[in-house]
Structures are given as structure tokens and as C-alpha cells.
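Yeah, one chain of the complex is gone here, protein chain that is, but the others are all in their spots.
What follows is chain A.
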Amino acid sequence: MGVCRDCQELTDVEQAIETVINQFHCYAVKGQKEYLTPNEMRELVVQKLPHLGKVRCVGPLDEKIECMGDPDEAKLEFGEYWDMMGDAAKGSVGPVSRIPPGLGERGISV
């Protein structure tokens, strides 16, 4: 496969990819790391994307989660999760829409 996970000194990009994967695995309890339920996905967005998820993308991400079907039964696979992270990322592309400096956990109430 050519995928070497045991190597030390991964680049930032590789570490970032691993982080995104690990978060999926952490929350995919019911699906045993194979899929997230909409409820698990919502929990992940609220807890792990407090800035990206709330400030910019709460509308689109929430709507998407609503459309997934039964909150405890529907299956959200890794590819769909990745696409949603892409939507959150798009919110942070470009200098205008970048996260304002100093916007803390409580800064969201603004």
C-alpha cells in the first residue's frame, strides 16, 4: 500500500490528516469507527469546531446534518465527514473570512 504510519517526523500536513482521521474515529462509537450517526456528527461539530462550525458554517452544516435522516440510525461514512470538513475549511479560505485573531471560546457570543 505504501502507506507508512510508523515513521517518525510526519509533516504538518500528514499530522493534520491523521488528526482529522482520529477525530472521526473518536466520535464513531456506535459505528465502531466505520461511520458516524448524525447525532455523533453534531457533537463533533459543536465540541471540536467551536469557531469554524459556529461562526461561519452553522447554517450549512446543521442543515446537512438535518438531512441525513434518523439522528441515531443514519450512517455518515468517512468520505461524507471529509466533505463536511471541506465545507468548514472553505469558510476559512481567504484573508477576509479567516478566523478573527483573539476570538476565544467565549468570543462567540458576540
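Just so we're on the same page, a residue touches a chain if its C-beta (ideal position, glycine included) is under 8 Å from a C-beta of that chain, and two chains touch if they have at least 3 such contacts; residues count from 1.
Everything below uses one rule, namely that contacts and distances are computed from a predicted model.
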Listed names "Trafficking protein particle complex subunit 8", "Oil body-associated protein 1A", "Protein S100" or "Translation initiation factor eIF2B subunit epsilon", matching UniProt entry of the absent chain: "Protein S100"
Contact set of chain A toward the excluded chain (per top definition): 1-5, 7, 9-21, 23-25, 33-34, 44, 47-52, 78-79, 82-83, 85-86, 88-90, 92-93, 99, 101, 104-105
